[in-house]
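Removed from the display is one protein chain of the complex; every other protein chain stays in position.
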Amino acid sequence: MANVNVKPLEAVFWLCTLLPFVLAPNYLSLASQIAITALFALSLDLILGYAGIVSLGHAAFFGTGAYAAGLLAKHYWTEPLSGLLIAALSAGLTGYAMSHIVVRFRHLALIMLTLGLGLLVHEAANSASALTGGADGLQGFRVPSVLGFGFDLYGRTAYAYALVVLFLCFLISRRIIHSPFGLALRGIRENATRMPAIGAPSRAHLRKVYTIAALMAGIAGALLTHTTSTVSLEVLSFGRSADVLVILILGGAGRLYGGIIGAIVYMVARDQFSGINPQYWYFWIGLLLVAVVLFLPNGILGGLSRFSRRRT
Amino acid sequence: MLSSLAGVLFDGFAYGMLLFLLSVGLTVTLGMMNFVNLAHCSFAMVGGYTTVSLMNQLGWPFLATLPAAFITAGILSIFLERTLYRRLYRASDLDQCLLTIGIVFISIAAFAWFYGTEQQSARVPSYLRGSLELMGMSFAAYRLFLIVVGLAITGILIVSLEHTRFGARVRAAVDNQRMARGLGIDVERTFMLTFALGGGLAGLGGALAIEVVGLDPTFALGYLVYVLIVVAVGGLGSIGGSFAAAVVLGISDMAGKYYFPWLGAFLIYLVMVALLMWRPLGLFGKR
Partner (left out) sequence: MVAQEIDLELPEGLRYALIGPNGAGKTTLINLMTGMLAPDAGRIFLGGQDITALRPDARVKRGLARTFQINTLFPHLTALESVALAVLEREGHAHHWWRSLARFAPQMDEAFSILKSLNLQAQGDRLTRELAYGQQRLLEIALALATRPRVLLLDEPAAGVPKDESAALFAAIAGLSGHLSVLFIEHDMDVVFRFASRILVMVGGRILVEGTPEEIARDERVREVYLGKARHAPA
């Protein structure tokens, strides 16, 4: 089977993701959070970086996956891999349903619709407290192990679990990008007007990628539930949608690795700053956003590739 | 039953006037320059905190602080437009969103740093507190005040839009920027002044809002959603559209809180999604 060239730099990168086990064993729970966020950002990249859909409500799928996994675990179904699958399906179905609305709009109407749909899901979960626990979220359950490996206090299993799932989803994303479908998505992003003129069913393509992205976001949400044994209403919040957008832009959209790089930088920085006044955090992120838009429009990866092009 | 309905309508209309003041600037600048300014509510905060400072530190009377709130917010708008915004007129929607969100974050941090994160209060004069008795129902004086101010400003806006040269230039620039330029209209200057006016009105709205919804540094994000809903539903560039959308939103919100409290904000978002699906360009939108 013809496979895409794995560049040596990529191999090095993925090997480095194993380093935290050895070099930073006290930070493994942070590392698994980073992996989960990276997966969430990767799912957003599929629709934003490759298909050009600006979504301010992507957390709806993350949260759906998280709640699905939580509800299963709370009702004594604690096997995580099947839980992951079911959570992915729930998020995917939600994404598929919403995609019929979303793909019909552009520009401000699209942004507002994704925002509104995300807020709707958040409010619905808030109100349906009998099912979701409302503002308190879901607690009182525990996912004890995955494939026989118990979730330990150091977070070793959690990080391994999140990392493997991230890697698998990354490989799938990569295949999508390098397939005819990936080319069609880029065509939609580059010039949505031209696509129907070459016989392309743009809306069908967009519905498909939106569903795939929702599936992946749902998997990320379920991972969060499994590794933290809790679901809070915050997983559906606008804050989460905004955060993942910032992370993806920071790393560089449309470059497959942008979400991962952005997640690493953002969450390490937040971890370091969290000790200090939270106001500082908002200030620096704001400044960073302004700086990225003005000086680094393609994020960190964009800046790096411009830099390397200048040197050759 | 009827009196509670009247009460809901009254409160809702007053809230709608507040939302209109907060949103009208954004709809005009969005319609004119297609510039997505998510930091619009930060100007509202500027107005609000101006009022707070002037009243609590300098002892100014409430009504006197209102023009000050308007002017301060307006000046800051011009400053921001000249330094940052004009670089991004041709940038993508996403870039504009991100830059202005960045400014929102900075403004939240700045106000939290200077004023702290607690709710601010501004004691309105005694003649604006209490209520009026009319036809057996009582109407809160401050809400009446909001309605009066809202309608007055709407009137001034409509009159100046239709009957002044500046208004004509604004209408031309919103309708067709290229043609307006071709006619010799200085679109950049028109935009800067409109931006200042819109920011100033947001500042006024922020000052007026303290008594109704309070003021803390997260105001810029919290009310952004409502303002965006008003603008998107009303239609970009349409003052009448925002007026209608703001009133509908205000009344729906009050009705929701009163009759369906368990729904929470769900009703508002559902109404917005449904309206946008029916009319993606807004109720009165042109583009």
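A and B are the chain letters, set down in written order, and residue numbers restart from 1 in every chain.
As a working rule, a contact is a pair of C-beta atoms (placed from the backbone, for glycine too) under 8 Å apart; a residue touches a chain by one contact, two chains touch by 3 or more.
Here the structure is a predicted model, which means the values were calculated and not measured.
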{"item": "Contacts of the hidden chain among displayed chains", "value": "A"}
{"item": "Residue of A:K208, A:H226 or A:R240 touching the missing chain in the full complex", "value": "A:K208"}
{"item": "Touching the absent chain when the full complex is considered, from A:A11, A:A97, A:A128 or A:L183", "value": "A:L183"}
{"item": "Contacts of chain A with the absent chain, listed as residue ranges", "value": "2-4, 175-176, 178-184, 186-187, 190-191, 193-202, 204-205, 208, 212"}
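The criterion applied here is as follows: only the chains that are shown with their structure count from here on.
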{"item": "Length of the line joining the C-alpha centres of chain A and chain B, rounded to whole Å", "value": "33"}
{"item": "Chain B-facing residues of chain A, complex", "value": "48, 54, 101, 104-105, 107-109, 111-113, 115-117, 119-120, 123-124, 126-127, 238, 242, 245-246, 249, 279-283, 285-290, 292-294, 297"}
{"item": "Interfacial residue positions of chain B with respect to chain A in the complex", "value": "30, 36, 84, 87-88, 91, 93-95, 97-99, 101-110, 112-113, 117, 225, 228-229, 232, 236, 262-266, 269-270, 272-273, 276-277, 280-281"}
